[in-house]
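The complex appears here without one of its protein chains, the remainder shown in place.
Note that the chains take the letters A, B and C in the order they are written out, and that residue 1 is the start of every chain.
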Amino acid sequence: MHFHLTEEQQAIQGAVRGTLADIWPIERIHAFADGDEDFDRASWDALMALGLGGMLTPGSGMGLLDAALVCEVAGEAAAAGPLIGQLLAVAAVAASGKGDAEALVSGTQVATLVHGGSDYAPSARAADLFLIVDREKGVRLVPAAEATIEPVKAADRTRPMSKVAIPDNAGETLFSAADPMTARLADAALVLVAADALGGAQKVTDMSVGYAREREQFGQPIGRFQALKHQLAHMALDVEPARALVWYAAYAWDAQLPDAPRAAAMAKAHLCDVYVRTTRAAVAAHGGIGYTWEYGLGYWFRRAMADRAWLGSPAEHRARAATLAGW
Amino acid sequence: MHFHLTEEQQAIQGAVRGTLADIWPIERIHAFADGDEDFDRASWDALMALGLGGMLTPGSGMGLLDAALVCEVAGEAAAAGPLIGQLLAVAAVAASGKGDAEALVSGTQVATLVHGGSDYAPSARAADLFLIVDREKGVRLVPAAEATIEPVKAADRTRPMSKVAIPDNAGETLFSAADPMTARLADAALVLVAADALGGAQKVTDMSVGYAREREQFGQPIGRFQALKHQLAHMALDVEPARALVWYAAYAWDAQLPDAPRAAAMAKAHLCDVYVRTTRAAVAAHGGIGYTWEYGLGYWFRRAMADRAWLGSPAEHRARAATLAGW
Amino acid sequence: MDLSYGAAAEAFRAEVRAFLSLHWPPPSDMRGADLKAFIRTFRALATGEGYLYRAIPKIYGGSEQPVDVIKAQVIREEFARARAPMEVGGNGMNMTVPTLIEKGTEEQKELFIQKTVEGDYIWGQGYSEPGSGSDLASVRTKGELSADGTKWIINGQKIWTSQGMQSTHMFMLVRTEPHAPKHDGITYLLIDLDQPGVTRRPIRQMTGEKGDHTFCEFFFDNAETPVSWQVGERGQGWTVSRTTLKHERASIGGADGLGKQFAKLVDLAKEVGRIDDPIVRDKLAQIEGSVLSHRYSSFRIFSCAAAGEDAGPVTLMMKLLLTEIGHEMALLAQELIGEHGFLEPAGAGGRGNRGRRGPEKWLDQIMGSLGNSIAGGASNIQRNIIGERGLGLPRDLAMGGER
Partner (left out) sequence: MDLSYGAAAEAFRAEVRAFLSLHWPPPSDMRGADLKAFIRTFRALATGEGYLYRAIPKIYGGSEQPVDVIKAQVIREEFARARAPMEVGGNGMNMTVPTLIEKGTEEQKELFIQKTVEGDYIWGQGYSEPGSGSDLASVRTKGELSADGTKWIINGQKIWTSQGMQSTHMFMLVRTEPHAPKHDGITYLLIDLDQPGVTRRPIRQMTGEKGDHTFCEFFFDNAETPVSWQVGERGQGWTVSRTTLKHERASIGGADGLGKQFAKLVDLAKEVGRIDDPIVRDKLAQIEGSVLSHRYSSFRIFSCAAAGEDAGPVTLMMKLLLTEIGHEMALLAQELIGEHGFLEPAGAGGRGNRGRRGPEKWLDQIMGSLGNSIAGGASNIQRNIIGERGLGLPRDLAMGGER
């Protein structure tokens, strides 16, 4: 029986967290958010230098749980770059034997995820490859040259989306719709987005708690006031138990348990709702300062909205989970 | 422009409130709740002596709003007896010209309401007449002799329900399904139940506020603690603005406004949800004592559940309201 | 109950309409300074008829009318229907003028009221400071008398001043007796913002807004104002700042705005093809239960005001109810817009015409619903007010010093 993080896993999270703290502080986020790019080469290279690209290759000794732990930290830091797409592209390429796994593992080739049926992808202008994961049509890997990209002003400034149009037969089929790997990749994407949401929700909770401990009103730290204290307790109650939901979904995927698809749907639905609730609560807990652009909470608020909408809404995945349960 | 209660309306509420305070104190409720009866003659006669029975007769100078104000006070007091059925029976008999209006107005004949499709009616064992209001089948008045009544142990001890079986052709048809009066009577029933819920929700809020002002912990009245204070504020916020929803629904019915059916559905759905939320919150606000039988909160808690289920659930009426809005 | 306003009001409505048809709108090709002058004349005429500035004494440019909420409502409705300009809005009319009428010197009234009424002076509110939050009495901006005793010298910072970029003047709280008890050391000052010691900076909000109409921060570096511009006694500023406009405040306008927004939410559900989804229908109807509660309660409050009666605690609840409904609408809107939420709407957070926008325009409401709960006093303060003033619960110990 082991259902908590190993020291190695904590060390990986620590390393990613430290790297992002150095390379992706709030000043960098501000600059990126006000720029026109949808990709940040320096932070990407720093992450890739940690060797994260290959986590989902068969021989890595790691798995979706480890990938989720990294995506959690990326969510915490509101990191730029198509990390989820890259990780899944490596998994798809490695499992199919097609494509250039090495260039993807090292991060010199950048891949982004296109959810089947969606017109959007993050970091699309920087991407060399588009990994289309479509439960109905299978998995394709498409070179950037075959895609039409329409830049838009993105609401989520940390992970800007573009509009993407890709012809049905572009690129190369890695897996058919019937191949179990298609569903597995789609499920893995859900878990990784749930992990991003978990990290973000934890981050804004920590910001709120930290602020409540320091900030004084009426001669008291505001965190002493019962109403705010209980609001913060509820934020933590929303986030902390949900952490194990992400762990379980990733573990079930790695262990190929029968309930893995359902666990992925539940994790995506639940964590994205948690993230939205928590960022809203965080702004309220901060008061005026939380509403300023400068303070930065808005980046997570907007990312929460993007995580929620990406790959299908909570209601959609709850409906799937209900069907998968045979209700 | 007049959209608040007149002095006369306040006086009627005051008279009913005073009568019920005398004749229906908590000790009487306890005794009734532990007895086997589904009807309390003394409190019924006292209410009828106020001349309430005829409020919905055309010449009374009153209307559904006045009836709702009385039902609100009955809900506040958790009064026994089929008041809503009686009021509607008088309206139905008076409008159709069939049946003995006088005996119903005086309360010597007792009528109870059977909602079309439901197997239950309050005070069924005491009733002389059953008023069946069925949007699909019309309105019938059925003498008790033609109904089969199966006493059950009722969850709501203040207004006990029995199981009732009535043959399709029993009694007399007052209105066909197509007659507008059928829908109007069904709508009026919704408004009166909403009023009962409003009264009950206000009552348990007042009980909670009163308790929080008196009861001390940690050397303070517990109502000084911000968490409880805010919980109580939310109870009041749930109840007080919803009062005008009941007023409007009753007014719209009286004035025969086009949105009267929809307003009735909205009021029933919203107030019954409010009542359930508020009684739950009231028990939590009281702590242990609120959970004792002796304290009595349970009567309103159980009545809230009955109001919610009776005549169709909030979800059912919201679905109707959506359709009525043409969404 | 009767939702009509009655015969007298309808007769009055005819009068107002007749006036409006005579004096509004301006010629369709009128622009710029001409239009401005036309509007100024129109307001003067409307004031002459007793339609505008009803609470303001005639000597300061008002029409000095007896309180009549029905008339006031009819005026609002007819002016809105004709799209005619009402009173100049903002903090000046809502706060400076009532305060001066009640607490100002003759000199102050003469100097400021008419200019404010006519829109020449635009007032910023100088209450909040960085870190003060709901604790408005924790003023740290300092006021010191000049050596000759004729001027206040002001140093410090104010924040969250709406219309800050447009403001010509500010009413502000400054700490003038550093050693007095918290609430007793504050003085209420008026100040001309056009001077070297004052710097202003717009605050960019998370909505993206950073335009002319946003909130501002003000920095005071030896800014000056004459002692004669002090309102009320030195050290009594906290009490002075509690003066508020009570005249004809009741209105059913707020609820209409909410109803319109709800109708747009229904339209959104139709636009994105989700209106037949039972979950969406149920949620919409749930929200509408609260929307209608708010609407009909505003009728009730208005009706009580018209009858000179007190509507009771419900008046304290309207703002928080609005905030909570805004949250619910935001959450449903977010579900409905789906991937449109990836897009930043054109002119996000800003005002005025921003061109054609798709479902992503709801981003403004989704974020704005949070801003509402912050700007006008945090929701927790509203809950305290309902609990303490509405339900009679005892005051919070930690906030015991507030009045």
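The rule we apply is simple: a contact is a pair of C-beta atoms (placed from the backbone, for glycine too) under 8 Å apart; a residue touches a chain by one contact, two chains touch by 3 or more.
Remember, predicted model here, so these are calculated numbers, not experimental data.
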Touched by the hidden chain, restricted to displayed chains: A, B, C
Absent-chain contact - pick from A:G35, A:G117, A:P151 or A:P241: A:P241
Option touching the unshown chain, where B:F3, B:F175, B:F225 or B:W247 are the choices: B:F225
Of B:E76, B:D156, B:D187 or B:E240, the one touching the omitted chain in the full complex: B:D156
Chain not shown: contacting residue from B:Q9, B:S60, B:S96 or B:S118: B:S118
Residue of A:I29, A:L174, A:M266 or A:L297 touching the missing chain in the full complex: A:M266
Chain A, residues in touch with the chain not shown (by the definition above): 1-4, 65, 209, 212-213, 220-221, 223-224, 226, 229-230, 232-234, 236-237, 240-245, 247-248, 250-251, 254-255, 263, 266, 269-270, 273, 315, 318-319, 321-322, 325, 327
Interface with the undisplayed chain - residues on chain C: 277-279, 282, 397-398
For chain B, residues in touch with the removed chain: 118-120, 152-156, 161, 215-220, 222, 224-225, 227-228, 276, 280, 283-284, 287-294, 297-298, 301-302, 305-306, 308-310, 313-315
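We take it that only the chains that are shown with their structure count from here on.
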Taking each chain's C-alpha mean as its centre, the one farthest from chain B: A
Separation of chain A from chain C, taking each centre as the mean of its C-alpha atoms, in whole Å: 40
Separation of mean Cα positions, chain B and chain A [Å, integer]: 51
Residues of chain A touching at least two other chains: 225, 227
Two or more partner chains touched - positions in chain C: 380, 383, 396
